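First comes the structure, then the notes that go with it.
Partial complex: the chains shown occupy the same locations as in the complete assembly.
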Amino acid sequence: MSPELFNEFGIAFLETAWMLAISVTFSVLIGVPLGIGLFVTSEGMFWQSQVLQNISGTIINIIRSIPFVILLVVLLPLTKLIVGTSMGPTAASLSLTVAGIPFYARLVENSLREIDKGVIEAAESCGASPWLIIRKVLLPESKSGLIGGLTVTVISLLSYSAMAGMVGGGGIGDLAIRFGYYRYQNEVMAITVVFLIFLVQLIQFLGDRAANAADKR
Amino acid sequence: MIELVNVTKTYENVTAVDNVNLTIPKGEIFGIIGYSGAGKSTLLRCINLLEKPTEGQVLINHTDLTALSKLEVRKERLKIGMIFQHFHLISSAKVYDNIAFSMLAAGKTKDEIKERVPELLEMVGLSDRADHFPAQLSGGQKQRVGIARALANDPTVLLCDEATSALDPNTTASILKLLKEINERLGITIVLITHEMEVVQQICHRVAVMEDGKVIEVNEAYELFADPQTPLAKQFVQTVHSLTLPDRLLAARTGSIVQITFRGHSAEDSIISETINRFKVIVNILHGQINYIQDRPLGILIVEIKGDAPEIKRAIEYIINRTNHLEVIANVS
Amino acid sequence: ACTSSEASGDKKELKIGATSGPYADQLRESIIPLLEKDGYTVKLVEFNDYIQPNRALDEGSIDANVFQTSVYLEAFNKEHNTNLAIGDAVPTAPIGLYSEKHKDVSDVKEGMKLILSNDPVSMARALQMLDRFGWITLAGEIDQSRASENDIVENKYNLEIIAMDGAQLPRSLGDTDFAFINGNFALASGLNLEDAVLLEDTPPEFMNNIAFREDDLEESFAEAILNAYHSEAFLQYTNEQNAGFTKPDYQK
């Protein structure tokens, strides 16, 4: 690997890391509450609400059904408003975040669904407030699942971030497309793909370990 | 005191609880029995509004829970502990924190919790397990944590849904002992569902029998065993009093075989002994069971009475006189 | 190179590839109707990419394509060992330097932001123009099919150069000082070619072309397609729909 390529690679890695850091952070910060919201408003739960369920379900489905490229375009005005610019890794991160939130929210919801209903009921029978139940039952009991879902989300966002090159976001996936594909530098393609695979396996490995450690059952 | 007034719970097409009226006075241990699907769990869950009744009122100490806001219901629940068949402990929290949770729910301070939890652990005999996770406990130990949790906020009512069904006889016995103690020492009202008649026998003061969502019989535990009113209750009681004699035995007997039921005083008097002294008969006890239900004896004996026919007849008349309950099973002579 | 399935001269069913934009529009709105009048059935295949159309042409999945410069085609032939050949040039939207903030090339200042397309050919064209402005120095003759920021040896104004998808450029115009925008995207986004700070004076090697498999150059369908481009009707279409485009020799 030539020194320039090495350099290029380093920058791309930092760009990817930056995009993931932002989008994963916000996917968690917004996706977890959203996922909890979806769960606690579902049938039989303490804030049961068919209306909220339908609305949020529809919004999530809508976001998930729009191709990422289109999402990128549709979100440009918003990106401009929030990030101040419509290009670069930070701008790309906004679209990644918007794609990541409903994705993770659904996974959070699914993890929460796997909590033994009886445990939640027992907490309710104690007279615990919804907030206490969320903090002391829902989150701890689903920790392992939440981490597992996070792993999946990070990997998916990594995959989406390959398209960030469209708005000048750069990153590893973009490197593979620009040099490996457009400029026929097969070794770049090979290196990036191997690197991506390695990265994914690493994320998966760390995620699995953390999830296991969190599981007290 | 718990009062259920016309409580009905309907799911789309099933009436799980059908117009139930019950009054359970303070300090009583009240049992609920019935077939699977009879509506026992649903009824119990209506008491702390885990299941909101479709119709009717649930009054606890004269407060109508069904008329309260969600927040107020939560406050009332602090006074109602609940114990579950499958424990339902928070698997990610240690024993200590499982119990502390219940106190957090009541808004207790850290200090109060620090003081109370060890007391509770002591009471259920788990002081050395405070730092264990539920997965590291045996079934009986998990159930004790469940009890400690349910008692943490000094409730006045304890609801138990088949709390001992999954446990071995020893553990069951120790948990029943604990419940009885709590009831006697703290005067807590206990409502419990069970399918084990020995549990009813050992600790219940009164019992409701449910069928198809309806309470078809409410009886003193003693009376339920001594004189069940409904066919269903009879069937359930019979599984405990299954006094069937082996054919071999029946065939070999030469006297009259009678089943005598001794209730209350009659059980404490020496009727058999007196019969033997008064009449020229030999009385041989073939089968029998004496149970103390709420400290009152209920005895059923199957005896063979041998002797001359007229003597036997007089002996039988005497026994009937003293017990009011005698049934001739076989009359050989 | 691959065999073309029907070698006979009376091939009447054609597939022509193009990238989305004015070249596909030229085909759809003018050329194909002309060909259909000649008795051809033509299917237009649109690509969002610069490699697949040539691959498809080479393997015989399509019979012609319109999207590339001669420089690109030669490089592609060398790289992929293919025998693709140019039929003729087509009216070409010139690449241009656009800006919302500046009016002239001389407005360039230290540390300004500049965006350009990330496809190699467009980038090469942009870099060569920058070299001509004297904003940067390139490392001698650059490879038209592989040019990238890495070919810059000196960046005199320390410009921040960001490569992105060509279609994205007009959308990011407001966030940058200068943008090199391909004519097709500039037009599509509502920019006027005349609004450019500077339009490329498209040299012949940067004209877009219609390409065939080399073996097919003599086929009657190739001739028919070229005739359509050479026609009066198409000239009229060009004048009406493609104002500002650099015209090929046959339209001059």
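Order as written gives the chain letters A, B and C; numbering starts at 1 within each chain.
Throughout what follows, a contact is a pair of C-beta atoms (placed from the backbone, for glycine too) under 8 Å apart; a residue touches a chain by one contact, two chains touch by 3 or more.
Predicted model, so just to flag it, every value in this text is computed and none were measured.
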Shown here is one of each chain; what are the real counts in the full complex?
-> A x2, B x2, C x1
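Simple rule for what comes next: only the chains that are shown with their structure count from here on.
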Which chain has its Cα centroid closest to the overall Cα centroid?
-> A
Considering only C-beta pairs in contact, identify the chain pair with the most of them.
-> A-B
Chain A to chain C: how many Å between their CA centres?
-> 37
Dist(centroid_CA(chain A), centroid_CA(chain B)) in Å evaluates to 53
So what's the Cα centroid distance for chain B and chain C, whole Å?
-> 88
Complex contact set, residues of chain A against chain B | 116, 118-119, 121-129, 132, 136-137, 140-141, 143, 214, 216-217
Within their complex, chain C touches chain A through residues 50-51, 79, 115, 118-120, 145-146, 148, 150, 162-165, 167-168, 171-172, 174-176
Residue positions on chain A within touch of chain C in the complex are 4, 8, 73, 76, 80, 85-88, 165-168, 178-179, 181-185
